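Below you'll find the structure I mean.
Only one protein chain is missing from this complex, and each of the others stays in its spot.
Up next, chain A:
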Amino acid sequence: MNMFKKLRYSTPSDVVFTLLVSVVLIVIVFVTLYPIYFVMIASVSSPQLVQSGAVSFIPRGINWFGYEQIFADARIWNGYRNTIVYTVLGTCVNMVVTIPAAYALSRRDFAARRPLMLFFAFTMFFSGGLIPTYMLYKEVGLLNNMWVFILPGALNVYNLIIARAFYEHSLPQELHEAATLDGANDFQFFFKIAIPLSKAILSVIMLYYIVAHWNDFFTGLIFIRDYDKQPLQIVLRDILISNSAFAGGAGGAGGTGGGYGQQFADQIKYGVIVVSTLPVIILYPFLQKYFEKGVMIGSVKG
């Protein structure tokens, strides 16, 4: 940073420039955060005041009706539970599949590494398409089966490449040579040296997988029929977008158009957005440096 200090620009045109940059960035940050903030305050404000535009920066007419409805609705909690199960199980499988493979592919003395990398990378750009995939799942019994959330996506090639790049650049080849001379085999080296030295990348990859499972909507839409197996995102779709009726009678297809029902339906929607997104928003600032790290490592062309 001190190098920048030296570079302070102080001519009038540079001062104007700095001012302009600051203003533009403040506007960008505001436009990014305000919608999210608004959802939060609207979820606890009086729906009438929200609709009339009286709520803008502080919640007004505090009202918990939306949350009462949400907590009484079994669908949301069922979806929540399913998503947690799929996320935990799925992420475990993801890690077991991705990390050892990434390590093996990072070894420069591994003769098959180039052809294998091609084998994996090709699938990023070419796929069988929706229908052949559907047929295959049908054949192996994954349709309407909870394992469809866990097995087919077990390996994400982007994550594989990120982890491999990390091992290539951060585990010195000499370390492996030294361990080999000490009689360590590949398994021992991987478990006793590579894993403990790569906690940073393990957290990055794990977080990417967790977020992907948490936000997975496609799998439930295409491959699951039973409602009690559906993840949170499908339940959210029904409440937020398809306007399906709520336990307390609020919501519905908007038949009352702008009347009492519609107002409360909106409040429930704000509440549902908060309830489903809160885990991510609360955890995010603490984990942000890890997410960012993943992109940085991945951008090192390997």
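The rule is simple: a contact is a pair of C-beta atoms (placed from the backbone, for glycine too) under 8 Å apart; a residue touches a chain by one contact, two chains touch by 3 or more; residues count from 1.
Basically, contacts and distances are computed from a predicted model.
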Item to check | Record-based protein name (UniProt) of the chain missing from this complex, from "Aspartyl/glutamyl-tRNA(Asn/Gln) amidotransferase subunit C", "Carbohydrate ABC transporter membrane protein 1, CUT1 family", "2Fe-2S iron-sulfur cluster-binding protein" or "Elongation factor 4" | outcome: "Carbohydrate ABC transporter membrane protein 1, CUT1 family"
Checklist entry - Taking the full complex into account, what residues of chain A touch the chain not shown? => result 1, 3-4, 6-9, 11, 13-14, 17-18, 21-22, 24-25, 28-29, 31-33, 35-36, 38-39, 51, 53, 96-98, 100-101, 103-105, 107, 110-112, 116, 119-120, 123, 125-136, 139-140, 151-155, 160, 174, 177-178, 181-183, 185-187, 190, 211, 214-215, 217-218, 221-222, 233, 236-237, 240-241, 258, 266, 269-270, 272-273, 276-277, 280-281, 284-285, 288, 291-292, 295-296, 299, 301
